[in-house]
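Only a single protein chain was left out; the remaining protein chains are all shown in position.
On to chain A.
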Amino acid sequence: MVAIVDPDEDLVRRVGQGDPAAAQTLVARKLPRILALAQRMLGDAGEAEDVAQETLLKAWRQAPKWTPGQAKFDTWLHRVALNLCYDRLRRRREIPTDTPPDRPDEGPAPDRGLLAAETGVRVDAALKRLPDRQREAVVLCHYQELSNIEAAALMEISVDALESLLSRGRRALRLALADMAPGASEGDGR
């Protein structure tokens, strides 16, 4: 078995030894990443903070007994965060809410012009409406920039299955955001 080269190995070792500077570096390096993952998976800022905090607290407990060479620490963090996200998504399904069922995003009219922030809101809404597994594939590969092999391993699927989820997810996003694509307004008769 080939030993895995982990760029975080030394940092995790120092965290495990109780080095406060290393803990600070690890938080600066990983917290934004894990928070972004949770936010995009859950679409809820408060829940994302809870997941990010819980993930990092598990990291503190794991660091002193971390065995280098078996997995990347970043991949392990993603696995913990995704499990916590799926726990929450499951709970949401078990406890019905008053949230109306998903509908196609009507969005603002294409000729209205959108600020970047509004575009972000539209994209987040479209992401939130994707089926969980498609959203997970897009988030891991596009936003978290994991390799296809890492993402497939995290999702416990083959690379072919990952590609299928990615294609379907991106196609759905393209449709949902079609009015915002470059050239969409020209077809509006202006």
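What we mean here is this: a contact is a pair of C-beta atoms (placed from the backbone, for glycine too) under 8 Å apart; a residue touches a chain by one contact, two chains touch by 3 or more; residues count from 1.
Here is the rule we go by: contacts and distances are computed from a predicted model.
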| item | value |
| --- | --- |
| Name of the absent chain as recorded in UniProt (options "Electron transfer flavoprotein subunit beta", "Anti-sigma factor", "Threonine synthase" or "Propanediol/glycerol family dehydratase medium subunit") | "Anti-sigma factor" |
| Selected from A:Leu11, A:Ala52 or A:Leu154 as touching the chain missing from the view | A:Ala52 |
| Among A:Met41, A:Leu82, A:Leu154 or A:Leu173, the residue in touch with the chain that has been omitted | A:Leu173 |
| Candidates A:Cys85, A:Leu127 or A:Leu154 - the one touching the absent chain | A:Leu127 |
| Where the missing chain touches chain A, by residue | 15-20, 23-24, 27-28, 31-32, 35-36, 39-40, 45, 48-49, 52-53, 56-57, 60, 63-64, 116-117, 119-120, 123-124, 127, 138, 141-143, 145, 147-149, 159, 162-164, 166-167, 170-171, 173-174, 177, 180-182 |
